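I'd like to ask you about the structure that follows.
All protein chains but one are shown at their positions in the complex.
Entry: chain A
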């Protein structure tokens, strides 16, 4: 069996001492976490290890001894060998390194060898076998050892993906060896607190032993986050209390609020901010996801607000609002004029098709009257537009998403007449199509069986057949006119829907993009790990194999997929085929569906 020893790079030049770490059960490997230096008192070492075990809940033990002999420390080797009797272990590792050589040599003593009759002799025999002799020494009973060097700080901070939900406490350990290694190093944080400036009885070497470093900005943020979180939670609870007041739950208002995208965005933002104030989840993997989620929400909100403020600074400068307002009414007039021209064209002989005169006139005049009403409404609102724009622009201080939602709502309101036309045209067309299909069945002598949901033959009376055929002919010849009106207004409606869809998609993008996770992936790629990479370090013949374990960062697409904030996402309800089918039949289409997601 091959024994794998995960050795931290910071301990490569540590002075001789004891190795502290953990045996990973089931995989025949050991993780070295720190080296405790000579001189030490064994009882104090045992006490320290027990203390650390209680704090970190990691199975810490003394793994063995490490010797890097300097001048004047010749007796160290035998001293360290005798220590194996003081710290009783299943296996005792003796790792040795010489200055000037890059390879380590390792002996593994098992329990019976330690307590055996002639421990010295057995050790001598083993030492001879593992000396470099470059040839073909027989190594049947020698353990093969791999040293895997890892950078302790990076492995401690890193999180392996896909993040597995772990039961808290002493749940089952993950089967994967790498996950156990990462988990061990991450949980051993209390062990890395002792640095060389502490004047305690023990000295140890680990990644932080040169002195703890911290960033004052991060510490201040951590301290400030608690009261700020409380304040935010208070404000949000007041706001939700106001929103849930009974008066606002009256039916028309509630329906209206669910349709307006501004209100939907507002409720979504409130819900997201509420998760910021929620308490931290305890188990480790869930704590990481929790932290990432909160950080993503915070950074997204900050970005949104800053973009909104940027928009406001452009809007309120240099009379931009007045310019927009003064352009809006002539633009609406032009749109109405174009629509009128279109209707006049349809009422004539559009594209050379001959329309049914009477129906044409009816439909055309009906729609013309609608446009006239709408234009009068716009002219009525003209003086107030500037004020509306001014106050509406204030909503951008809550974020760019609010400004975009407001724009989408305003577009919906101003193109309400197009929506009405579309509904009239679609309903008329739909009725016509249903009538035609039913009468076509009658024409052929068949009937739709509602019970069996299929077409059956049926014998009709003569007068039924007569009336049916007459109606069929009438509907058939009126079909081109209705179809043309339907086509024109559906296209207009689709243009408006497309524009609204673009706005909603950009709002969705700003809401859901995990900006913090992406920045972390770019600036600190070792924090989000997809796996590891091994590199063979230059080896000397006869020594054990040395590998360098580096962290393989997560791909950017996986980052977006894993850390995407769930939103009331706006995506097409139907596939293309279903959409075309609905258009053909005349069913009303609402291509964008708003999904209310439950936060996980």
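Operating definition for what follows: a residue touches a chain if its C-beta (ideal position, glycine included) is under 8 Å from a C-beta of that chain, and two chains touch if they have at least 3 such contacts; residues count from 1.
FYI, contacts and distances are computed from a predicted model.
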{"item": "Chain left out of the displayed complex - its UniProt protein name, from \"Translation initiation factor eIF2B subunit epsilon\", \"RNA polymerase Rpb4/RPC9 core domain-containing protein\", \"Phosphatidylinositol glycan anchor biosynthesis, class H\" or \"Exosome complex component RRP41 homolog isoform X1\"", "value": "\"Phosphatidylinositol glycan anchor biosynthesis, class H\""}
{"item": "Residue, one of A:1, A:242 or A:450, that touches the chain absent here", "value": "A:1"}
{"item": "Of A:15, A:28, A:195 or A:290, the one touching the omitted chain in the full complex", "value": "A:28"}
{"item": "Chain not shown: contacting residue from A:70, A:101, A:144 or A:212", "value": "A:144"}
{"item": "Residue in contact with the excluded chain [from A:351, A:380, A:536 or A:577]", "value": "A:536"}
{"item": "Contact footprint on chain A, counting only the chain that is left out", "value": "1-2, 4, 28, 144, 146, 148, 175-178, 531-534, 536, 539, 545, 547, 552"}
